[in-house]
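Missing here is one protein chain; the remaining ones are kept as they sit in the complex.
Here is chain A:
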Amino acid sequence: MTDMPVGERKQLAPPVDDSGPFGWARKHLFSSWGNAITTVVLIVAMAWILSWFLEWAVFTANFTASTGSECRGGGACWALIREKWRLIFFGTFPFDQQWRPFFAVVIMLAMLVTTSDRRMWKPWRLLAIWSIGSFFTFLLMFGQLHIPLSLFLAIALAIGGVGMGFRKGIAQAGEMNLYRALAAVGLAGLVLLVVGVLPNWKLPIAPFSYVETGLWGGIPVTLILATYGLLFAFPYGILLALGRRSNLPLIKGLCVGFIELIRGVPLISLLIMASVMLPLFLPTGVTFDKFLRAQVAVILFAGAYIAEIIRGGLQSLPKGQFEAADAMGLNYVQKTALIILPQALRVVIPPLINTFIGFFKDTSLVLIIGIFDFLNTANQALVDPAWAGYPGEVYLFAAFVYFCFCYSMSRYSKYLEVELNKGTRR
C-alpha cells in the first residue's frame, strides 16, 4: 500500500466523448488505425458499387423501349419488365380476365394481414376469415364453383365432432345436443350418399367463365401453394406431433415413420412421385388435377416439418402442466386443446413463420411438373426473341418481389417474438 499525499491527485485526461454521431463514429469506426483504414476502404468500395449500380439501374437505364434491340444503351432494360409484367405476375391466365387473379391475390394478402393481428386469434374469427376469403379467392380463380352436398355434410360432421370433444363437461346440455345433432346429420348424410340413396347434388355458383388450373400462373400460384400448403399442413402437423408423443406404439410408429420418410426425401422427388407415379396406381379414368397433386405434395411435405417444430414446442412445456390438466379431470382432447397446445404453439410461432418463408420460395420447384409459379413465369418472360438477352433485369425484379414478401414476413416474426414473450420477460 502506498499512501497518496492528500491534495496531490493524478490528473486524468477527460473521457473521450462517445455521444452524438461523431462520437459514435469515433468509437465504432475509427477506434484504431486498423479500424480506420478498414472503414475508409469499405466506404469507398460501397460507394463505388452503389454508384455503378445506380448508373446501370437508373441513370443509363431504358424504361420506354418497345423491343429489346432498342435497349442497347448499356444500362438496365426495365422496358422489358414494363412490357412483360402481366406475363410475370399472372402467367397464362386469360389476358382479358387477369383482374380476377389480381383480386384473388388482394384477398389472400388481406387474409394473411388480418390473421397476423393478434386480436383475430380466436378460432371462430379465423375460421370465418379463412372460409369466406378462400371461397372468394377460388371463385375468382376458377370463375365457377360447384359445391357438392358432401362438403356441407362433412363440415356439419366436423363441427359436431369437434364440439362434442372440446366442450364435453363444459357446455350446457342444449349446446351439446346441437353438436350431437350436427354430427348425426353429417354422418347419416355421408353414409346415405356413399350408399347411393342421396343424389350427389351440387350447388352451382358460376358468375365468370371457367379457368382451369392448367392456365393459372405467376404470383397467385406461388401464394396459393404456399398459403394453403401451410394452412392444411398446420393441423396435419399438429396431429403428427401429438401422434409422435403418443403412448400407443402403432400410432407412434406410423407418425415417426411418416415424418422421417418425408423429411428424408427432397420435395422435388415427392412432386415427381405425385405427378408420375400416382396416376399409375389409380384406376383408368380417375385423374387428379395436376395442381391439386402439387398442392397435396406440398401439404404432406410441410406437414412433416411443422410436426417437428410443434414437437419442439410440446417438449418445452414442463411436465406439471400435463399433470395439472389431468388433476382437473380434463379428458385428452380438452387437455391438449385447452392447456397444452395454446402454450406449445405460442413458443413455435416464429419458427413456423420461418418455415412459411422457406416454402414460399420452395414452391418454384413445381416447374418440374409443368406448373408456372412466379419465378417460372419470370423465366418464361426471357424466352422471347424480341427481348432475349436481359436475364439480369428479370431476375432482379423477381428477387425484389420475393424480398418484399419475405422481408415483411420476417419483420412480422420479429414483432411477434417480442409481443408473445411479454409475459415471460423480466
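By definition in this document, a residue touches a chain if its C-beta (ideal position, glycine included) is under 8 Å from a C-beta of that chain, and two chains touch if they have at least 3 such contacts; residues count from 1.
Throughout what follows, contacts and distances are computed from a predicted model.
Peer 1: Identify the UniProt protein name of the omitted chain, choosing among "FeMo cofactor biosynthesis protein NifB", "NADH-quinone oxidoreductase", "3-isopropylmalate dehydratase large subunit" or "Amino acid ABC transporter substrate-binding protein".
Peer 2: Going by its UniProt entry, the chain not pictured is "Amino acid ABC transporter substrate-binding protein".
Peer 1: Have a look at A:Ala25, A:Val276 or A:Met328 and name the one touching the chain we're not showing.
Peer 2: Considering all chains, including the one not shown, the answer is A:Val276.
Peer 1: Of A:Pro123, A:Gly253 or A:Gly370, which one is in contact with the hidden chain?
Peer 2: Counting the whole complex, the residue in contact with the absent chain is A:Gly370.
Peer 1: Counting contacts across the full complex, list the positions on chain A that touch the omitted chain.
Peer 2: Its contact residues with the unshown chain are 67-69, 72, 83-84, 86-87, 90-95, 214, 217, 272, 275-276, 279-280, 284, 290, 367-370, 372, 376, 379-386, 388-389, 391.
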